[in-house]
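Note that one protein chain is taken out, while the other chains of the complex remain in position.
Let's look at subunit A:
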Amino acid sequence: MAAVKETVGREGSGRAALARPALVLNEREASWVNDAVCSVVEQPAPFWWWLAVIAFGLLAGAVPLVVVYFISTGLGVWGLQSPVFWGIAILNFVFWIEIGHAGTLISAILLFTRQRWRNSVNRAAEAMTIFAVLCAAVFPLFHIGRQWMFWYMVPVPESYAVWQNFRGPLLWDEFAVGTYFTVSCLFWYFGLLPDIASLRDRTTKLWKKRLYHVLCWGWTGSVRVWHHYEAGYLCIAGVVSVLVISVASVVSTDFATTLVPGWHTTIFPPDFITGAIFSGFAMIVTLLVPLRAAYPRLKDMITPKHLDNMAKVLLATGSLVGYSYLIELFMAWYGANPFERYTFLNRITGPDRFTYFAMFGFNVILPQIFWFRRCRSHPWILWTASVLINVGMWFERYSIIVVSLERDFLPSSWRHYLPTWVDWGLFFGSVGLFFFLFLLFLRVLPALSIAEIKTLLGKPERKRHLETATKESAPNPGEQIYGLGAEFSSEEELRQASEETRKKGYVWWDAYAPYPIHGMERAMQLSKSRVSFFVLMGGLLGLVTGIAMVTATSIPRPQFLESFTTGQLQGLFYATVVQGKPYFSLPAFVPVLLELTILFAAFTAFLAVVLLSRLPRPYHPVWNWGELARRATNDGFFLVIEARDPLFSPTESRQFLESLGGRQITMISR
């Protein structure tokens, strides 16, 4: 090691040359992030917003109209005719559900792979996921014909004593989509907690403050809470990341487990997953580019680097999708199954051949423009391509679902599928609903993750210059003291102060920061958060519940329960042979078990964080200190020593905090 003595300066080193581009441009400060993001919500809606929301709202109005029409007349008004019984409705379901996947990928998988750029776009992407899944859920809900019987799909004990077929892909679908929607909402809301607190501390209206306060479960910004919060966020991200893979796979098994030529292939799960990520990223770009244009301040946070990255993802997944198109063709030829061969021939040369070419052109050839930097970095080229990719993905579903069904085994039953205005009304209505919900979201909640973006700021921008003058604030006589608070000018100072405070022997104290600070756990010597343990237990509970459910409802009644004659316990056991599978067919149960494990684990993570941080706390003495209440979610770093600490004394503790560099030292009343 002695050889490496000479070192170059930091600027000249290779490290600087390889330094990644900044993810927040123009050296913005923490408070600027709050201003920029919250102003979207706080300032009066611009004209274009009203215009867009009315337009999309009217379009979304088609959904209830069409739904009332076809429920009152019957599903015959859809264009479904033998042999095409899965038409536009299922197509749209697949289209929307897959769009949702990119949001989950960004928020969960990119978190693990330490793609820091995700911090700026994950909130909008998660919101997009939720709205897309909501739009998707409309279709299976309505295509069952007798919508009021929907609860038959839900495993509740009832007087029919018939259980759902847990071995069937359509039930897997219900579990997968249900879990996906619930857990996505939970993850999104969980990420929103600190940002809702930011909105709370900024608004001036009391009712709004109170509403936000309730919504963010009384967020204080305490480092001890951040400690659990970060662990919980990772845990939920961990279980959610499984959903990225499982949901698209399960949706694909709806098709792959049937015998229809063109559907019955093992490539479907990976094909659907890549397609999902592909179309989802296209939709994120479709939303984010206009958002940047409408709110130019956001351009410093959603930078050309972000667009560039997303274009690269589009290029990669687009090429993967192209690969699976080609493999499908190859397998059709190589498999030598005449029906399979004909299906693909029909896709390319049949009456609907334009759907195949639209799919291939928009999904495979068009993304190849992203090999060029100019196309990646130019927002509107990127945007146009993304919109076309979404169109292409819609045609891919058409080509897979409708074109395969139109001509299957029996030529005498072939029929061309023609969607009716009801089908189109529902589709365009869902498009309207999607954008309508997203526009509402922009005006109600922070569209970018404030706390997470602050962790992307450069070190100098995270510092604040504070006046050293401490104003003497003696508490009113007779008022009880909660503790002594001090403000610090940077996270570095706060970390050091925390370390000193701990070393001094204080026990009852806490630090408050607007974002999680790395190294604070060590400085405060916090033990590992127990959240992960609870998540494991919750996941296992879900697994065991799932196993108990699928087993009891699928196997014959065991001998030892013979003494029970009537009632629901009997009704539990209804062994039926379906699809020639054994009573207990573990592989077919895996999807349901997986989804239940994830569902339980995610909810436990949320509850564990909230309860371990003692969060639903409407009143906390630290908010009696106005400075902390105003800025703990913005750009302030605070340390509060409580009066109940055995070492606490008003004068000595004050001197101690001053010696650490604390400013604005204040007595906080209880």
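The rule is short, and it goes like this: a residue touches a chain if its C-beta (ideal position, glycine included) is under 8 Å from a C-beta of that chain, and two chains touch if they have at least 3 such contacts; residues count from 1.
The working rule: contacts and distances are computed from a predicted model.
S.K.: Among "Glutathione transport system permease protein GsiD", "Phosphate ABC transporter ATP-binding protein, PhoT family", "Cytochrome c7-like domain-containing protein" or "RNA polymerase sigma24 factor", find the name that the UniProt record gives to the complex chain excluded from display.
M.R.: This omitted chain is identified in its UniProt record as "Cytochrome c7-like domain-containing protein".
S.K.: Looking at the full complex, which residue from A:Trp49, A:Tyr69, A:Tyr323 or A:Tyr574 touches the chain that isn't shown here?
M.R.: Only one listed residue reaches the unshown chain, and that is A:Tyr574.
S.K.: Would you mind spotting which of A:Pro296, A:Gly505, A:Pro587 or A:Gly626 touches the chain that isn't drawn?
M.R.: A:Gly626
S.K.: Which residue, A:Leu65, A:Ala161 or A:Val444, contacts the hidden chain when the whole complex is considered?
M.R.: Of these options, the touching residue for the absent chain is A:Ala161.
S.K.: Considering the complete complex, identify which of A:Arg353, A:Arg443, A:Arg502 or A:Arg557 is in touch with the unshown chain.
M.R.: Residue touching the chain left out of view: A:Arg557.
S.K.: List every residue of subunit A that touches the chain not included in the displayed model.
M.R.: 158-162, 201, 206, 209-210, 213, 557, 565-568, 570-571, 574, 576, 616-621, 623-624, 626, 629-630
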